[in-house]
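The structure appears below as structure tokens.
Here the complex is missing a single protein chain, while all its other protein chains stay put.
The block that comes next holds subunit A.
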Amino acid sequence: MSIVVKVEEKLYQNRYIVDESRPHIQIKSEEACKSCDRQACTVCCPAACYSRNETGGVTLVTDGCLECGTCRVVCQDKGNIAWDYPRGGYGISYKFG
């Protein structure tokens, strides 16, 4: 791939109302991620919220989340993602949508 894509630069254009220290999505078991061979969440998330960490598990940072639900769908076999909406008024706030 010749083009380097920085998703952070895309997300930087978006408006978020961050609910400090109240992530609306959580990984249930770190161990379950370690035994997941594909870790598809790290590829599928359009905001790159999921990344493989040095322990072989997956780190989730929800700040850039676009609330699409894709991670919940890809992880449904394992059921290792607790997915909720942010509290009313928080999270992504699309100016254009």
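By our rule, a residue touches a chain if its C-beta (ideal position, glycine included) is under 8 Å from a C-beta of that chain, and two chains touch if they have at least 3 such contacts; residues count from 1.
Assume contacts and distances are computed from a predicted model.
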Hidden chain of the complex, named as in its UniProt record, picked from "Phosphonate ABC transporter permease", "Purine-binding chemotaxis protein CheW", "Protein FixC" or "Lipoprotein": "Protein FixC"
For subunit A, residues in touch with the removed chain: 1, 3, 5, 7, 10-11, 13-14, 17, 38, 40, 43-48, 66-70, 72-74, 76, 83-89, 91-97
